[in-house]
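With one protein chain held back, the other chains of the complex are shown just where they sit.
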Amino acid sequence: MIPAAFDYYRPETMDDVIAILQEHGDDARVMAGGHSLIPMMKLRMADVPHLIDLQAIDGLSDITIEGNRITLGAMVTQHDLIAHDGLTAAAPILQETALQIADPQVRYMGTVGGNVANGDPGNDMPGLMQCLDATINLIGPDGARSVAARDYYESAYMTAREDDEVLVSVSFDTPSGGHAYEKQKRKIGDYATAAAAVQIANSGGIVASASIAMTNLSDVPVWSDDAAKALIGTSCDADAVKAAVAAMLGDIDPSEDNRGPVAFKRHVAGVILTRAITRAWSRTTSRA
Amino acid sequence: MNDMTPDREERSANLKGMGCSRKRVEDARFTQGKGNYVDDIKLPGMLHGDFVRSPYAHAKVVSVNKEAALALPGVVAVLTAEDLAPLNLHWMPTLAGDKQMVLADGKVLFQGQEVAFVVASDRYIAADAVELVEVEYEELPVITDPFESLKSDVVLRPDLDGQTEGAHGPRKHHNHIFTWEQGDEAGTNQVLDNAEVVAEETMYYHRTHPCPLETCGSVASMDKVNGKLTLWGTFQAPHVVRTVASLLSGIEEHNIRVVSPDIGGGFGNKVGVYPGYVCSIVASIVTGVPVKWVEDRMENLMSTAFARDYHMTGKISATKEGKITGLHCHVTADHGGFDACADPTKFPAGFMNICTGSYDIPVAYLAVDGVYTNKAPGGVSYRCSFRVTEAVYFIERMIEVLAIELDMDAAELRRINFIKKEQFPYTAALGWEYDSGDYHTAWDKALKTVDYDGLRKEQAERVEAFKRGETRKLMGIGLTFFTEIVGAGPVKNCDILGMGMFDSCEIRIHPTGSAIARLGTISQGQGHATTFAQILASEIGISADSITIEEGDTDTAPYGLGTYGSRSTPVAGAATAMAGRKIRAKAQMIAAYLLEVHDDDVEFDIDRFVVKGAPEKFKTMKEIAYAAYNQAIPGIEPGLEAVSYYDPPNMTYPFGAYVCVMDIDVDTGVPEIRRFYALDDCGTRINPMIIEGQIHGGLTEALAVALGQEIAYDDIGNVKTGTLMDFFLPTAWEVPNYETDYTVTPSPHHPIGAKGVGESPHVGGVPCFSNAVQDAFRAFGLRHTNMPHDHWRIWQTANKLGLHE
Partner (left out) sequence: MSDKMHIKLTVNGEPKEFLAEPRELLIYALREKLDITGPHVGCDTSHCGACTVTLNGKSVKSCTMFVAQANGAEITTIEGIGAPDALHVLQESFKEHHGLQCGFCTPGMITRATKLLEENPSPSEEDVRFGMAGNICRCTGYQNIVKSILAAASEINSAKEAAE
């Protein structure tokens, strides 16, 4: 598997990145760790005449926790997420998710930006970012702008990012309460058959807030407001969880692939979500 | 004389002979990155070849335009069938008596079929040129189902149109390849018709792929000055490749040197001859410089050597008490676009006729129909001896189904039908003569070790708990008792392309008492350099550490049929022992001369010959070797060498008893292997460490096949499992620890009693994992469900049984 030839750029400033993108339009792509893009290029399913490597841009690998706000640079790797104690203390769901992505080597190269930016329905971070109500920060020729993760994904591989924009970071408030990232996959290195990101806050035994998103069950990540609402105000009892699952099942739209037919995926989505909610809730009570 | 005195013990230990867990001599280079695999070969001026492959599963090739590709700087040649036709190399014979296109000759029959071969100065330019070759296709109707194929008007192989006789008898339909019948059809039907109990089942053993970590490849170098062709490649049978290359190219065999360097796993993938090998040879002949071809993983999974793809229907009859009375088996075998199965010539369905298994079944009948479809050719023995995997899966499923029919415990049903120890050598209903076995002892040991009764009790409790809603996990107990048939094989009934399936060993003892032995086999990870030296050490009394084992270079090694079907130890291992005995016989004469006694007055003792009754008078093998080269001995030629070509009198029949305990999440379909116990009897054990390693590996490949590994096609013949994202190769995370155990029942006809072990765990493992999954649902009415038992199929089984309601 050999990619087609391309011109390689390793700019040192974001202005240079934008300039190259503007010059070449569709023919240019930015690359972070390359673990989504390079296999596609090797299979000649992605044609990238101008490849812009972001590794020399300062600051893109930073994990910043300022007060209640966490920002992850686009070049932060899954390995960085796992290894960062402060982050794990502030938002443990990131480590739990990252550990379920690919394998150790891929996690050393795979980045938050690459995982979030492209709109690959199989990636885990987009659903997680929707669960955390993250903001996706972009820079383009007209300067910086932010898009809510919940508004970012339009369809498979189609996002709110313009071709001449670069995803530079994601930011979100420190989540509160209990968390869980539950994923069923066929083996290490596989995408999810179904995965669920759940954050729940507990106030005196009652669900004070909840956020629920699922991955690889539609052409975009599925954040279900109805599912969260089904939990809020309840004691997260079996009926409430059932209602949340039912709401989520109304929002997903899985398609058949080698992981199985639609009926199976819908069933597993319900099971995985039930487990995620249960685990997240158990973590709130254990903390309370 | 034969007491193990400390001195003798030490001398014996120093030999590192049979029975010890000698560390592997191969590992020094592999652990330091100094292995030498085909893709490591780099020759001056070497070009790279790459294929244009068909995106369609069935299409006419209207035209191939190579102008744009040839115009790309660095492209040296683009070969098509038209270019190969004048050399008569556009088609090649297969091992199964069919022929296969080397490059598409007017049409393509499967997705990924080779259409043109691009030769360029490096792999990057070659890949670019592949994109520039313009091929015009006209799509044809695609058939991916063998049953449909036999009904279809579409003629897949117009080149065979009108040929009603195939390589194995009459063809019933234009897409039919052969019918192979064994056993007594009338007698079997009569027994089935009158039986007290008959169990019937239809099962599909899905298509999969051996997928060694190293793909297939070759480097051909035609030296036009000397008229010599050297071919390095991933060959499990280098000598046969030389013969085939000679027959195909017209180059005399002495002018061809075939070398199998280190091979990164074979598992049957590297037995066949592939278009890539032929094209690299032709390209080197055309260009006059070396040409390398190495397939990528996608090409490997799509085009070289699938395994299995057997649709099997069985009927088994028994008395009410469970004594089996007859077995009927029909197979519809999907061979893909060409019949390129790698079986001994007379066995178009391999040794499928071992499908009576480990059981004393009085009468049986087997018929196999081979069929063409629009899928890749192959049908290799993936870590098994010629369809034994299919046969064992078939009988071990039939036993389970019969147990259900009889409402009987499956372990007990096996026990009452085992061939008894005193019945060996045992002639089975389908013709094979089993050499030796003690099945009851092995079975009892296995069941006792795992506390079988306790497991069944726990399982019953689990079922009750499940019914009460206390758990969503079921427990499965997988049982398998397998008998393999390996070590092909006697020349009288086993050949490949006319070459009898003997094997060979040639030994040279050097004057200082070290040695080199060369064999006709080739290791692909089995550790031949370690174990064959151990056999020889025990036979000739020279330390294994002083013996080099060499294989794989046809210029130096004696002719042999190669390594697959667990034949290395049964055949080449026997040749090694026999050649060693010739060395020893001559050494005895030399020793007697040196000790000034009669030949019969000396005897072999570990590493020396001693005068009978006077052990203080002796000559060590080292001294004898020196004398062989330095002393004129009347009536004895100088030197100490021997060669043996061993034609085994029979196959060997390793066996084993496996138990798997599995917990299955009914809601997600996720299985969890709690325990796997494997008892193997491979006869005499040469190196327990290596045996154990082979068992771990074979079981893991079995786990993969049973639980998810498949080559799947969609309706229009697209391969759905072309990368390792979808083709299941388990990682360390998905694999359990295995418990290994053994009994020893030597083969009575093998010089050292060894039977071979490399494939047993795969052959026995697949049905054991599968039986565990299926057993978990037995209490809820499951009779049979097909592999692979991946998450969704297990879920579907539970769903159909109403377990999600």
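By written order: A and B. Residues from 1 in each chain.
Here, a contact is a pair of C-beta atoms (placed from the backbone, for glycine too) under 8 Å apart; a residue touches a chain by one contact, two chains touch by 3 or more.
Here the structure is a predicted model, which means the values were calculated and not measured.
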Selected from B:643, B:689 or B:779 as touching the chain missing from the view: B:689
Where the complex has a chain not shown, which of B:8, B:23 or B:800 is the residue touching it? B:23
Selected from B:17, B:525 or B:580 as touching the chain missing from the view: B:525
If you put the missing chain back, which residues of subunit B would it touch? 23-24, 26-35, 37, 39-40, 42, 73-74, 123-125, 128, 211-215, 262-265, 267, 296-298, 524-527, 689-690, 692-701, 723-725, 729, 731-733, 735, 737-738
Had the left-out chain been drawn, it would touch subunit A at residues 1-8, 10, 31, 34-35, 38-39, 41-43, 51, 53, 55, 79, 102-106, 108-109, 188-189
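Here is the rule we go by: only the chains that are shown with their structure count from here on.
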Partner subunit B, residues of subunit A touching it in the complex: 1-2, 4-5, 43-44, 103, 184, 186-191, 193, 258-261, 263-264, 267-268, 271-272
Counting only contacts in the complex, subunit B reaches subunit A at residues 123-124, 126-128, 131, 296-298, 667-670, 708, 712, 720-721, 724-726, 728, 730-731, 733-734, 790-792, 795-796, 799, 804
